[in-house]
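Here it is, the structure, as structure tokens.
For this view, one protein chain was removed and the others were kept in their places.
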Amino acid sequence: MIKIGVITASDRASAGIYEDISGRAIEETMRLYLTSAFEIVYRCIPDEQRVIEETMIELCDEQGCCLVVTTGGTGPALRDVTPEATEAVCEKMMPGFGELMRQVSLKYVPTAILSRQSAGIRGKSLIINLPGKPKSIRECLDAVFPAVPYCIDLIGGPYIETDETVIKAFRPK
Amino acid sequence: MIKIGVITASDRASAGIYEDISGRAIEETMRLYLTSAFEIVYRCIPDEQRVIEETMIELCDEQGCCLVVTTGGTGPALRDVTPEATEAVCEKMMPGFGELMRQVSLKYVPTAILSRQSAGIRGKSLIINLPGKPKSIRECLDAVFPAVPYCIDLIGGPYIETDETVIKAFRPK
Partner (left out) sequence: MIKIGVITASDRASAGIYEDISGRAIEETMRLYLTSAFEIVYRCIPDEQRVIEETMIELCDEQGCCLVVTTGGTGPALRDVTPEATEAVCEKMMPGFGELMRQVSLKYVPTAILSRQSAGIRGKSLIINLPGKPKSIRECLDAVFPAVPYCIDLIGGPYIETDETVIKAFRPK
């Protein structure tokens, strides 16, 4: 069974102060994108770098998620530490993801440059940071997801198939 | 009172061999941009990484500048060490600033890719590296400044207002 991790890093959502609509938006997007059967492993945690790192490690190493998508904690504020946690647990960073997501978000808001979101590889798992806002989540996923199934092929993960009427996975011949 | 730091890193300007027109260009641009009252804290120093770091720390921690803008020292030459100094004193790097500034400069010159300029957060201060040439300074500031006041809000700095006929600060609702 393909497993996809969703981590919401948010002090307020994890304290129950508001509902985690961002994490749900990622899950819904995955259900629209994928025709392969998959299971979501969901965690909603505070903006603590150590907790984020431990959760990423659990989802990659113990749960065996081939893809872990985070939302929240990518801005410049003191409690925004998701990119630092990502870099700490990954062996390889993938700068192209953050570059493309910021470029796409810049079409909508000039504050897109404040997002420090990145992506990286831990073992056989790809970790991608998304911004916190549901609307930006879909814009960013639409931009980078065509490259995700092939990336997971290359790191030894499962073969993921998408609904081509929604999003087309690209695999070079 | 809002304080904005301007650091010119240049062996020749700091030795008095030529006038620092780049530092003055930043100050003039700030006077055009901002309607909030502010004070410039200006330093012109040699391209020594230790000196640049100490000056950034002084302007952020002692002077309390919410924004520190540097010019010079971002190229590939041996004495170009401003990005390294910036990274050394910042807790968080903001890759979107450098990406956007290089993209904008690429419209004018293919050598824009040689600029290693970056940005980062130290405490309640945003540090932005600009290139050394006055013309590029304005192009780069015009590109990134719409996101600067909101960034300073997010890190706990003062509320900065701009002259919207010159540059429009964007704050998401």
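Chains here go by letter, A and B, matching the order in which they are written, and residues are numbered from 1 within each.
The rule is short, and it goes like this: a contact is a pair of C-beta atoms (placed from the backbone, for glycine too) under 8 Å apart; a residue touches a chain by one contact, two chains touch by 3 or more.
Computed from a prediction, not measured in an experiment: that's the story for all the values here.
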Where A:A25, A:I45, A:A85 or A:C151 are the choices, the one touching the absent chain is A:C151
For chain B, residues touching the missing partner are 75-78, 80, 84, 95, 98-99, 102-103, 106, 109-116
Contacts from chain A to the absent chain lie at residues 92-97, 99-100, 121, 126, 144, 146-147, 150-151, 154-156, 170-172
